[in-house]
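Removed: one protein chain of the complex. Kept in place: all other protein chains.
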Amino acid sequence: MGEPVLVVSDLRAYYRTSAFGIEREVRAVDDVSLTIEANEIYGLAGESSSGKTTLIKTIAAAIQPPLEVLGGSVVFNFRDRRVDMHGVDRQHLDAIRWKNLSYIMQGSMNVLNPVRRIRHAFVDFAFRHIGKPMPLFLAVVREHLERLHLAPEVLDAFPHQLSGGMRQRVTIALATVCRPDFIIADEPTTALDVVVQKSVLAMIHEIQRELGSSIIFVTHDMAVHANLTDRLGIMYAGRLVEEGRTADIFRAPRHPYTAHLIASLPRLGDSAPKKGLDGAPPNLAEPPSGCRFHPRCPRATERCAREAAPMASLAPGHRVACFYPEPERSA
Amino acid sequence: MWRTLRDLLRFNRQFAAGIVLLGIVAAFSCLSFFSPYPPNDSFVVPPDVPPSWAYPMGTTSRGQDLFWLLSFAIRNTLLFGMVVAILSRALALVIGLVAGYSGGLVDRALMSINDTFIVIPLFPILVLFYFVMRDHMSWGLLALMMACLGWAYDARLIRSVALSLRTREFTQTGIFSGMSTRQILVEEHLPYVLPILFSTTMNNINWSIGLEVTLSVLGFTDINTPTIGVLIYWANQHTALVAGIWWWLFFPVLLVVMTFIGLFLLAVSMNEHIDPRSRLGRS
Amino acid sequence: MPGYLVYLLTRLGQFALVVFIGINIAFIVTHATPIDPVEQSIAAATQFGSTSPEAIALMRQSLKELYGLEGDLAHQYAAFWSRILVGNFGPSLSAFPTPVSVLIGRALPWTVSLLVVSTVLTWVMGNLLGGLAGYFHRSRALRLAGILAMAFHPIPYYIVAFLLLIVFGHVWPILPISGGSSMNMTQEWSWAFVGSVVSHAILPVASLALVGLGGWFMGMRALVSNVVTEDYVTYAELGGVARRRILAAYVMRNALMPQVTGLAMSLGAIFNGAIITEQVFGYPGIGTLLVSAVHAGDYSLVLGITTVSIVAVSIAVLLIDLLYPLLDPRVRAR
Partner (left out) sequence: MSGALLDVDNVVRTYSGGLLTRRRVTAVDGVSLRLDAARPEIFTIVGESGSGKTTLARMILNMIAPSAGTIRFDGTDLATIRSSRARLAFMKRVQPIFQNPFESFNPMKRLDRYLFATGRRMAGLSDTTAIADAADTALRSVGLSLAEIRGRYPHELSGGQLQRVAIARALISKPALLIADEPVSMIDASLRASIVNLLRDLRDRLSVSIIYITHDLATAYYISDRIMIMRHGKAVEAGDARTVLDDPQHPYSQLLKQSVLSPDPQHRTVGRQGGSSHA
């Protein structure tokens, strides 16, 4: 194992707005550090307003006002180059986009241009990277589609002629046609029905294994993480609170928030009562002092209200931001 | 409501500029109540006097003090615009809300008729109307006619808002809370329609004043009631431009252009304000 | 039924409805008034000269026929329609005995070309600039263009035409301000004549464009600023697709579709503007003809122009509607 593909260090990204004379600052991502190795699927979990969407926007350098990056860095080590995402100009970013770094977005209607055929999407996104004349390029695309068990005829379809699941498969093919080093997948199965969801996840898994790319896979659905990811990071209120191997986290979560999330997961064949959690995720314009989970935390003490626990290693490869982590359970 | 206005004035330059422009125009029109001369009297002052301290806007070839005459004219013009706007708003609101809230066949039928009124060129019809009425033409009649023809575009806007409101879940919550249809339309939906209603009112006043000025300039209205258009009509009749009496045209045009831009700025700034979420973001 | 056919039939139905309602409004306006249009017309036609009582009686008879005031209302209604369906509005009263259709036929090409040139120019320019202004919303020059658009757009056609007339006719007289071509020229395909037609069209086109440009500009700017937040634009940007391609094929292309519908919806208003502009510049089209017909008390001509206007605008709207599926595959292939 070589260098990590992605190194995120002390990243802070806030939304700063000023409307009708009122200044607001939403601390969507606060001091997040993580690394992602080559050939792994890293899961990022969190509820709405946990900051996970902002974090991947920042990783992708898709920053638009009012979002601002206030500190930290995002560095990729691709096969052929090293890129500090917030330290290079747009031309450099455009050069790596799709060749080294691609995206799969939520499988809604609108990811593909509604007025153009699928073929044009492949040409627009991938043609410049493949470096072959058009007929050969299209042959490459067809071959890639076939490898993913998609009929090459989809190239002549308009997006609205495809079902939701088919559109999502097409975007996965689009995202992988250039064999990128790194893929950002943002809730790619959220809008899909369960049967389709399963086959799409299988497709992502298969192509990842074949290409050896790394994927950061974002979803709020813990069951998806359990089935797909190698490592898992849990975000709460703009901060990473726990990170470790997926199997370890599900077996023995150490942060009280993670512990609750996993304990409350409904399972088929299990009707034992599950406990709910009081309160609500905090407003990130006025986050609570100290640990942002402390108002809802059953284990919180005075100290948690005063200071935020830093991410600390409890076991090899398992980090938790909590002064009073859940006791370790043996397997 | 008042807070909204205050915030708009403080933070929206377009809105503030529109209010200032319209304020000047409105204040000027109020001066007509203090006019020393009745509006239709001619040759009460020496004709063709350029703007001076005695006659701030000069006098016309017909011996009228343009300053006072213009105050009457702008008052009538504004009044005309408001009458058309209010009458056509009633039509647009009823048709838009009914079409949107009923949906289905009612909606489709109403919108077909609606689109027809959008497409039909109104100017030839208004000219035809004048042609038939001739000396019986009055601005009241014209206002009525224009209100009957000028509701369609705005009805479509209101309908699209009503249509989306109908499918919102809170409408169902209202129904299952036992609220009556009237209560839902008035209390739940109207707050969303009001900003649109306001901005379309401004646009509609603009539209009707524009058409009135145009018809008057051609002499296709009652040319004995002073409006901005009628003023320009008489100036043209006396070839004021060729005769070098520029002020006779300059001040009416200046005033009416101020009105147009003022109303338009209000409509535009209101449009920006329509998204109710931006309003909630501040509280 | 295939989607396009359904669309086609719907649009044809709407076209028929527009013509039907438009003509009915014309009928109601001319027949539901308490005033006797015959006496009105006679008064207008005879006000400038002495006409013998016999001639007036004759005129009254022919006018009654023309107005369709013979028989009961149902009969009048049927007669009204039959005249319109045949396109026969009888002879003009002011240019007797030239048929109304000939007068309109002579004026229509001027109006149509003025309208087509100014509308296409305005629509293309407005959408292009507005699209750029929406996409590059920080550009100073385009912001200035936005302010100018906002200043000119709300002013009615008449006032803008009038201001141009003053500026280029009196203050800085460099362009012809009246007529469709120079008076002393014969209408032929010569450079001189074409040049004269073009130079005479500059001010009318400019005044139509100044008002229209702002509307398309602001509409497109608003549409584009919505489209740029769509997922497919974000996705293309994340994919490093060339900016020009994103602007043209993703942003403008999608924002243009509502603007085409908008064009169809505003043709009526644009036509109004053309009529007025023609009158200001003495352009030999429908508008000038209409105004002079009113002044001459020529009922058959006024009615003819009104009817032709309604039908012509509806046809133009229908044409745009039929082109729309070429832009939007979702209508084409449903």
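Labels A, B and C are assigned to the chains in the order they are written; within every chain, residues are numbered from 1.
In this section, a contact is a pair of C-beta atoms (placed from the backbone, for glycine too) under 8 Å apart; a residue touches a chain by one contact, two chains touch by 3 or more.
Quick caveat, the model's predicted, so the values are computed rather than measured.
*Asks:* Please pick, from A:R24, A:R119, A:R179 or A:H220, the residue that touches the omitted chain in the full complex.
*Replies:* Going through A:R24, A:R119, A:R179 or A:H220 one by one, A:H220 is the residue touching the chain not shown.
*Asks:* Which parts of chain B face the unshown chain closely enough to count as touching?
*Replies:* Counting only chain B, the missing chain is touched by 108, 168-170, 172-180, 187-188, 191-192, 276-277, 279-280, 283.
*Asks:* Please output the residues of chain A touching the missing chain, sorted low to high.
*Replies:* Residues touching the hidden chain, for chain A, are 1, 37, 40-41, 47-48, 193-195, 197-198, 201-202, 205-206, 209, 220-224, 226-228, 230-231, 245-248, 250-251, 257, 260-262, 264-271, 273-278, 280-281, 296.
One rule holds in what follows: only the chains that are shown with their structure count from here on.
*Asks:* Provide the C-alpha centroid distance between chain A and chain C, rounded to the nearest whole angstrom.
*Replies:* So the centre of chain A lies 54 Å away from the centre of chain C.
*Asks:* Could you grab the centroid distance between chain A and chain B? Build each centroid from C-alpha atoms only and quote it in angstrom.
*Replies:* 53
*Asks:* Taking each chain's centre as the mean position of its Cα atoms, how many Å separate chain B from chain C?
*Replies:* That gives a centre separation of 22 Å.
*Asks:* In chain B, what residues contact two or more other chains?
*Replies:* Not one residue of chain B touches more than one other chain, so the list is empty.
*Asks:* Check each residue of chain A and list the ones that touch at least two other chains.
*Replies:* Counting only residues that touch two or more other chains, chain A contributes none.
*Asks:* List the residues on chain C that touch chain B in their complex, please.
*Replies:* 13-14, 17-18, 21-22, 25-26, 29-30, 33-35, 37, 40, 43-44, 150-151, 153-159, 162-163, 166, 170, 218, 264-265, 267-269, 271-272, 275-276, 279, 290-291, 294-295, 299, 302-303, 305-306, 309-310, 313-314, 317
*Asks:* Going by the contact rule set out above, which residues of chain B touch chain C in the complex?
*Replies:* For this pair, the touching residues of chain B are 112-113, 115-125, 127-134, 136, 149, 153, 206, 209-211, 213-214, 217-220, 232, 241, 249, 253, 256-257, 260-261, 263-265, 268.
*Asks:* In the complex, go through chain A and note every residue touching chain C.
*Replies:* 60, 62, 93-98, 102-103, 105-106, 108, 110-116, 120, 124-125, 158, 160-161
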